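A single protein chain has been omitted; all remaining protein chains appear in their positions.
Here is chain A:
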């Protein structure tokens, strides 16, 4: 039971502890509805909700990051699929076609719409009602996504914990730039993990807890350039890539056969099988990739695997749920 998350200089109240424990969290979270949702964060983003689709406003960085995130998701799914079936054509155009995809903390639906356009049966959920309204309204203007013409995209004002009580599980669960806003990241991670079908995929994107990340995402973006509203990010809530990896080295999900209520019966192998001492991530189990912003081009780039220093700020994480 290692303490994976060091408290930063801005010490948090005990009640908001962000220790990423794996033990002590019941995978069947009947009583823990909304437990990771932070009401202050929800109020903050509800206030900004009308700004979601202003591509040059508050969320410009997210809009620009979006194609890179979608590309990572598409390419990773393709890579895994090609491993199982080397014959698969490599354009990857239809790799998401027909998959059940969940976008946790969808906000205005930036990523959600992209997933739906690529053919995935997508559900976007958010704890903020006004976000869901904005996302629904925005999609309704698009004939490709509007509920009247397409059934690929739907939104729901709910939390991941609530969805857990339903039977439906997803081929792909995405949660972009969310985990740094929740109260209990460990609980949040295990909730997301439980929503994934065996053999399915979990994608995260977040910010590492490093001085560089503080400098870029809080000092520059919020204080100096004022591109992002003050208070959007809290340094102590940032999570290091190693902490996420460690979580999945220890995390074992209950197998589907385990049935309701019996959390202790059959558990899967850990999601990442390499020992904690190793930096190695098996290519078909998990992957960490840095996201680098080039201010001259005003564009985000996905750093190559294992690029030096690439994980110091924004990064993406992918992990696959074991089938046994």
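What we mean here is this: a contact is a pair of C-beta atoms (placed from the backbone, for glycine too) under 8 Å apart; a residue touches a chain by one contact, two chains touch by 3 or more; residues count from 1.
The criterion applied here is as follows: contacts and distances are computed from a predicted model.
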With one chain of the assembly withheld, which option in "Trafficking particle complex subunit 6B", "Vacuolar protein sorting-associated protein 17", "Exosome complex component RRP45" or "Ubiquinone biosynthesis monooxygenase COQ6, mitochondrial" matches that chain's UniProt protein name? "Ubiquinone biosynthesis monooxygenase COQ6, mitochondrial"
Specify the residue from the set A:37, A:99 or A:116 that touches the hidden chain. A:116
Pick out which of A:142, A:222 or A:250 touches the chain that's been left out of the picture. A:142
Chain A, residues in touch with the chain not shown (by the definition above): 49-51, 53-57, 63-64, 66-67, 70-71, 74, 91-93, 96, 113-118, 130, 133-134, 137-138, 140-143, 146, 297-299
